[in-house]
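Only one protein chain is missing from this complex, and each of the others stays in its spot.
And then chain A:
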Amino acid sequence: MYLNEYKHVHGLTSSNDHVMEKWLEREINLARNIQTKLLNGSIPSIRDAEIQGISIPARLIGGDYYDFYPLENDKVRIVIGDVMGKGIPAAMLMILTRGAFRSAAESTKGPAETLTAMNKALCQDLRLLKSFVTLFCADWNPITNVLTYASAGHNMPLLVKGKEKKVMELPKALGIMVGAFTDHVYEEKRVELEENDTVFFYTDGIVEAENKDREQFKRERLINTLLQHLDKNVDEIGKHVVEAIHTFTEGVPQKDDITMVILKVNKKSDMTKTNFSFISSKE
């Protein structure tokens, strides 16, 4: 899902600039359309788990990114990222990042290797543009129930333990942002998930969302929301998180892009059947 309710471009006011403003608005809407379509690609329907992704840019287009890539043996590769900055410049680099992920996901064996390859591909351009990207990449294996992951300067996702009804951060995987050193090698961690466990991947726009008193939403409110809705499916969890942020911010304009990917482990199905297909994303 890629949500946005803004419809106007602000700024230019003189009558001569009006035509330019119209062109600009049209081009930004076209750019937004490209980004929305690419981000809304397809959400994999995987065995014994559900996945959903939601992204709400602070401006017409944004620099947050998430993606899924199907792998052999029913595995799926998940990536979430945050490009430095906001708006059109960040959106352009987000498209670059997407290309690097799609290409690296095809040719690499695990999430750490994917991030290492993406960094190698993007580093020179990012340095030239004085920018960087934080990324978190994970492979979900529905057969072993193992989530393997690596981080390039991105915050650790939250793990909601369905049985114990508690939330914890995934054990830290260290790694610097993409765009600093070309030859940086990322480390990999793994965690075994159980039925009804949920992994909540997110960008900092969620915990840094501010209300009119300039208080931040913070991780504690996010954790409480996740605990409150841990029995729900991924679509409902996503909607409740967005709703909790909106309720908290009380209409204060969003400052940063907000993005989340939710992975929930379901009951084990009959292992003799393989059921891997793609379904259209839901708006």
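Please note the rule applied: a residue touches a chain if its C-beta (ideal position, glycine included) is under 8 Å from a C-beta of that chain, and two chains touch if they have at least 3 such contacts; residues count from 1.
Rule of thumb we're sticking to: contacts and distances are computed from a predicted model.
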Unshown chain, UniProt name, "(2Fe-2S)-binding protein", "4Fe-4S dicluster domain-containing protein", "Sugar ABC transporter permease" or "Anti-sigma factor antagonist"?
"Anti-sigma factor antagonist"
Specify the residue from the set A:Gly53, A:Pro111 or A:Gly153 that touches the hidden chain.
A:Gly153
Cross-chain touch to the chain not pictured, restricted to A:Asp82, A:Glu113 or A:Asp139, is A:Asp82
In the complete complex, the non-displayed chain touches which residues of chain A?
82-86, 127, 130-132, 134, 152-155, 174-177, 180-181, 204, 208, 256
